[in-house]
Each structure stands twice: as C-alpha cells, then as structure tokens.
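The other protein chains are all here in position, but one chain of the complex has been omitted.
Presenting chain A:
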Amino acid sequence: MLNAVFVANAAEESVNPIFPASYDIIWSAVCFAIILVFFWKAVLPKVQTMLDERSAAIEGNIAKADEAQAQAEAALQEYTAQLAGARQEAGEIREAARADGVKIVAEAKDAAVAEAARVTASAKTQIEAERQSAVVTLRKEVGSLAIDLASGVVGESLSDDKKAGALVDRFLADLEASEKASK
C-alpha cells in the first residue's frame, strides 16, 4: 500500500512548494495591496476619528461632572454657612429671651415683695388704729359699765366725775393686779 502511494506520487508532476510561482506572488501582492489600502484609507481613519470623538466626549463628560460637583460643593458650603448663621442667630435670640425672662422674673419678684410689704404695712396700721379705737371705746364703755355696776352695788351715785375717774382707775388697777396674781 505504501508503495502504491509512492508510485502514485512519482507518477504525478512533482512540485516544490518552496519555489514561488509568479502568479502566486502577483496575486498575493495585489490582495495585500487592496487590503492595506482599504484599512489605511477607509477603516482606520474612521476608527481614529471615532476614538478621538469618544475620548473627547468622555473628557467632556468628566469636565461636566467636575463642574457639577464644584457647584454642589459651593451650594453645600453656602447652605452650611447659612445654617451656622441661623444657629448663631437662634442662640442669640435664645440668650436674649433668657435674659429677658430673668429680668421679668426679678421685676415681678420685686413688685410682689413691695406689694406684700405695702399690704403688710397697711394691715398693721389698720390693726393698730382699730386696736387703739377699741382700747378707747372699751375703756369708755368698761368705765361707764363699771360705774353703773358699782353704783348699783354701793347704792350711791358717783356723779362726781373726778371721783368716778379715780375709782375706775383703781378698779382697773385692781383688776390687772388680780389678773397677774391669778396667772
């Protein structure tokens, strides 16, 4: 069988694949030239343009994003500053309110104390006055009552005021003395 293969090979026209035929080279060169020109002049410039556009677009987007971020940061700072201002203002208002409150309470306390003092003083004055008038009235009434009582008891009229007065005084003094003694 091997012999048969060799015989068949020998019978056919022997060709060396290492020696190029002219048509082989010519058509290879033509094909390569066509492909080279196609890629060189048609495909690669288009691709290059597109790649440039793409990187430009990407860079543009990055720039846009940077800008947006800067804006956002500025807005955030402004907001933070406003917030801090508002906080400070609120603090000031609160301080003022506290101070006002303290002042109001103090004033109210002072007013109340003064009022209380006034009320106490007037009450004392009134009490004193009433006590005085009561003492006077009592003395008068007790005197006449005692005289009436005594007149009744002694059966004599103590019409003489001088005497009557002395008598009453003595009576009262006795009364006080007895009160002391009974204590």
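In the analysis below, a residue touches a chain if its C-beta (ideal position, glycine included) is under 8 Å from a C-beta of that chain, and two chains touch if they have at least 3 such contacts; residues count from 1.
To be clear about the criterion, contacts and distances are computed from a predicted model.
According to its UniProt record, the chain left out of view corresponds to "ATP synthase subunit a" among "ATP synthase subunit a", "Xylose transport system permease protein XylH", "ABC transporter" or "Dihydroorotate dehydrogenase electron transfer subunit".
The omitted chain makes contact with just one of the residues A:Val43, A:Ala63, A:Val102 or A:Leu175: A:Val43.
Considering A:Pro20, A:Gly91 or A:Gly165, the position touching the chain not shown turns out to be A:Pro20 (whole complex).
Within chain A, the residues in touch with the undisplayed chain are 1, 4-5, 8-9, 12-13, 15, 17-29, 31-32, 34-36, 38-40, 42-44, 46-50, 53-54, 57.
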